[in-house]
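Below, a portion of the complex is reproduced, with chain positions unchanged.
Going in written order, the chains are labelled A and B, and every chain counts its residues from 1.
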Amino acid sequence: MEQRTASRFGAGDERGAANLIDAAATLRGIAAAGNGRVVPLAMPILNNDRGAGVEMRAAPQHFMTRHGGDYAAGLPERAGYGFSDDVIMLPTHGATHIDALAHVWRDGTMYNGFRATDVTSRGAARCGIDKLGAVATRALFVDFGDDPDFAPDRAIHSADLEARIAAGGIAPEPGDALLIRTGWLRAWRAGAAGKNATAGLHHDCADWIVRSGIALVAADNIAVEVMPSRDPDCAMPLHIAVTRDNGVYLAELLDLEALASLAPRAVMLVIAPLAIKGGVGSPVTPVAIC
Amino acid sequence: MEQRTASRFGAGDERGAANLIDAAATLRGIAAAGNGRVVPLAMPILNNDRGAGVEMRAAPQHFMTRHGGDYAAGLPERAGYGFSDDVIMLPTHGATHIDALAHVWRDGTMYNGFRATDVTSRGAARCGIDKLGAVATRALFVDFGDDPDFAPDRAIHSADLEARIAAGGIAPEPGDALLIRTGWLRAWRAGAAGKNATAGLHHDCADWIVRSGIALVAADNIAVEVMPSRDPDCAMPLHIAVTRDNGVYLAELLDLEALASLAPRAVMLVIAPLAIKGGVGSPVTPVAIC
């Protein structure tokens, strides 16, 4: 897998396929939002619960630093005002989140030829999540959750993906996003799926994704792509092929159940990562409007 | 200040003025987004830096738990795949954020008659930020940053606010938001303002805000309202009058500088808090589209 010396977005670019999301893409998103229904797509962040996040990461910690109990215990309201405060600590990839381009690499090289060594204890000097800004574009909603071929560990091949998108009747345009419901999350919640074998995209989808100008792929599973990898030479071949080689963003652990009940073909999708300087991902609440 | 036994949104309601953001409001927002420009409104989250956040809160901590340095130090890429990971810890009110309705109370009572004691070390059992979902509505942009009366500690009275909105030519409708640029942030960055005396809304704005059906007020300062309080009987009178008494949301520490340069009269505003179960606020990257 060759690393281009410069990406299609130019030497030095750190935003990758977000560059494809121009005003026209945003306006396509707006056009898909015509009923004004707002659907948040995040899973709940629960104190000290790993939820669907992978085991190697820490559980979120939600600390209350002031609350009603303090006042009940005698703290006076100061000048007619009581308040609560809290602190949240969580792995940026442990809840519903978006990956920074700095999240993955191969052979020491990440997107656009930047070096893995640009990411240190000080954070990502290159391609951090703070470089993304915010995404507002059209997303095609692709639902494999009720597919006859559904399995909680299914590899969704490019042919499957293309066929279903064709059936939806909306041809993707550059800057569009994909919202993929694999059905894994629903199965996992029902106790019918684990975290090690998860339905997702086969890496043979990468070419079509890139060729179609998709800027972001989001899914209701751990890694967008099927796990374990079907590529013996690479543990995360889709990540490498789309994010590292082509600057396409991935967002994971979305809850698409409510959206599925609306069965939209396309939505306006807004994903606004926290502006963590040098972060390699961010927890988010993606929003679909349709 | 009387606490209603039930809010205008019904006994038991925990979403407050977010209920005003119906499909019509979202569609008004969409109508304001006509040029498709996407402007993120968050301040950067910097490791171990308090930034504009108040001193009593902790500085954000950004921990890298795996990065390129580990591979440089000898960690092999596993099956053609290297990655970085990180953890973020921050006070939910210490960066650009939105307050939950559970954030404030008076006389032991918060929005809709819920008790302050509903907020404990386990988080907010009532009116937590997870009850909000996501906001997507029209926001009127009101810029006092270049006002002839600008001062970094100015109290913006209702008359000022109403006059400027009238001058903008767009009458607010129920479910709209306000984006208020006080100019404090710019002054603070320039070293021309402190954190204890900050420009903001005088509490005499509360009636107009509520009467107009405003669902959310966001500003480029610490507390939306002017600090210190001009009300000798209440340290945060606007918070009490709008959030506690009427369920109106406040969002703070927004960076409105880039938006100001576009000088829109209205924008589509999307604010999607992290789904922190029982959280009393959430860091966010608000997004303006215009």
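The definition used in the following text is that a contact is a pair of C-beta atoms (placed from the backbone, for glycine too) under 8 Å apart; a residue touches a chain by one contact, two chains touch by 3 or more.
On a predicted model such as this, the values are computed, not experimentally measured, just so you know.
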**Report entry** Identical protein chains in the complete assembly, only 2 of which are shown
**Finding:** 4
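Rule of thumb we're sticking to: only the chains that are shown with their structure count from here on.
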Query raised in the report: Which whole number of Å gives the spacing of the CA centres of subunit A and subunit B?
Result: 24
Query raised in the report: What part of subunit A is in contact with subunit B in the complex they form?
Result: 21-27, 30, 33-38, 40, 42-47, 57-58, 60-62, 64-65, 67-69, 71-72, 77-93, 95-96, 102-108, 115-124, 130, 133-136, 229, 232-237, 239-240, 268, 270, 272-287, 289
